[in-house]
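This structure is in structure tokens; I'll ask about it shortly.
With one protein chain withheld, the remaining protein chains of the complex are depicted in position.
When the chains are written out, they are named A and B in that same order, and each has its own residue count from 1.
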Amino acid sequence: MSQKILLDKINIPGIKTYDVYRANGGYASVEKALKTLTPDEVVEEVKTSGLRGRGGAGFPAGMKWSFIDKKSGKPRHLVCNADESEPGTFKDRYLMEFIPHLLIEGMITSSYALGANLSYIYIRGEYMWIYKILEKAINEAKAAGFLGKNILGSGYDLDLYVHCGAGAYICGEETALIESLEGKRGNPRIKPPFPAISGLWSNPTVVNNVETIAAVPWIVNNSGADYAKIGIGRSTGTKLISASGHIKNPGVYEIEMGLSVYEFMNSDEYLGGMSSDRPLKAFVPGGSSVPVLPAHLIFKTANGEDRLMTYESLSDGGFATGSMLGSGGFIVYNDTACIVRNTWNFSRFYHHESCGQCSPCREGTGWMEKVLNRIENGYGREEDIDLLLSIQSKIEGNTICPLGDAAAWPVAAAIRHFRDEFEYHIRFPEKIKNRDHFVAEPFEKVKHLVAKELV
Amino acid sequence: MERTHHKQEINITETLMNRINELISYYPEDKRKSALLPVLHEVQDAHENWLSIELMDKVAEIIQIKPIEVYEVVSFYTMYNQRPIGKYMFEFCQTSPCCLNGVEDLMDYTCEKLGVKVGEPTVDGLFEVRGVECLGACGYAPIMQLGDFYKEHLTKEKVDQLIEDCKNDIIILHDK
């Protein structure tokens, strides 16, 4: 069994409540930080831990904290990003639903480190029942003296509230989230200025993912150095992985960074292998925005090394043969899954979720979806594949926020690794119309029909 | 784009107003607008799950912002409804992991059973089926949202049961 630092207490009956959580060592980090550490010392511990943002970008959390503007004298805010909506990702929900006080504790300790006296948890509107769970947990913590004025007699004040979104993936982007928290449309802001200088209500603000904040109590209770001992290289600590798709045991797992993808996929402790005797075809390691990988690049990297669950190993080989750890949304496909349909599905998602503010994303995501929809429905043209590659390359890097890249990458990766499947759809529309083409006829058997020479 | 004008009875009860004021108090005094999203949720829940122009104007008045600021926000977020919707809105997640687990067939089945198309309420106004994007429950697919709650690991039998329970009025939509 690997070390668990987030989910170690999740199975304790009643851990949702303050009393049980407290009885099991909860809120120790608040006591330790407020009574024995200065805010800067907490920041230092987090820096030493090597903890990286768990929302997807993987930016070192301690460094992000150290950017916050303390000189201006403006009020500072910590905002927790619980707008979990990356397809394939459902880990934050698990944490908040079953051990809400861990997040509250993390918020208090982290707010103290940042010198924030007013902090928010921004949760997606669909998680309404969790919104209520968190509100309850906050009230309990407040009643126990961990929130409000003069916490534990330290002179430190903190108000913490939950704020709910209302159905917009884009609000997971930190500046869109801030806009939404200000009661506006979720349009990402132009950066700079970054939130650390001018964020919520133009005040210095740090936005962190739920899992990132939930790791802070352990780091403070133990030490940054202890955290850094877990994992490999710059991928320190543990990571929550949300696993879904054609696997035996879907769900949320806490792994130590550095576990091999093979073991994660096949051991009974984790995913337990495929859900049926259908073979593995592809996987997406970090949520829908990261590149999909074909079977031969999943367990081994292009140069034959074991693929590990780390930021570095999953992206080994760049986009040509690698992918990204992203938010840890692990989606597994067997050979009955149609890559074209799946790519269209993701494209529809990004089309639906684009805020519409900047032209490449507003127009490009819709265009890609329309072209993919044609291909999937048997109306593809030979030139559509190159057209898709061209559109995605015109979106990538040219947009205000990363949603453009997130929409472009899956399309490029699907064509990069499964181009013949796209060609098959275009050339044999009659074979794909019932959506059962690979069940009735394994792709390996028809692959010769789309040999490159035909072009 | 659904701005056809339907009538709606507006009733901001004392309980609702207290809750609204509580939500507004979560933000600094000069930042009332920040409460807009949570307030809209509360107001919508109390008004058969949709927001008419008059109701949005009322919210604007309470929050002390321009009506257009409310319209802009309501039309941006998918959870706010701008027309009357079925009382029991079955919102199926139709993003990839749910599709891998057969949500498309399940939606077809549900529509057929209720005799409706996606996005059209039943004649009695009791049901409506809608496809939504990832709800963040991919490991428990296929899933749907019904009111404030998720219904996971769906099967045809479970959908049948849910429809029965709705008809018998034993489904809780909002946890108050």
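The rule we apply is simple: a contact is a pair of C-beta atoms (placed from the backbone, for glycine too) under 8 Å apart; a residue touches a chain by one contact, two chains touch by 3 or more.
By definition in this document, contacts and distances are computed from a predicted model.
The unshown chain of the complex is recorded in UniProt as "NADH dehydrogenase subunit G", chosen from "Phenylacetate-CoA oxygenase subunit PaaC", "Cu-processing system permease protein", "Cation/acetate symporter ActP" or "NADH dehydrogenase subunit G".
Note that of A:Gly26, A:Pro360 or A:Pro410, the residue touching the chain absent from this view is A:Pro360.
Touching the missing chain, out of B:Tyr26, B:Tyr71, B:Tyr109 or B:Phe149, is residue B:Tyr71. Against the chain not shown here, subunit A presents residues 168, 185, 190, 192, 351-360, 362-367, 370-371, 374, 387, 390, 394, 397-400. In the full complex, subunit B touches the omitted chain through residues 1, 3, 53, 66-69, 71-72, 75-76.
FYI, only the chains that are shown with their structure count from here on.
For the pair subunit A and subunit B, the distance between C-alpha centroids works out to 25 Å.
Residue ranges of subunit A in contact with subunit B, taken from their complex: 84-90, 92-93, 118, 124-129, 132, 161, 163-169, 180-186, 201, 242-246, 250-252, 288, 329, 331, 333, 337, 341-342, 345-346, 348-349, 352-353, 355. Residue ranges on subunit B touching subunit A, taken from their complex, read 26-28, 31, 33-38, 40-41, 63, 65, 69, 72-73, 76-80, 94-97, 99-100, 132-141, 145, 148-149, 174-175.
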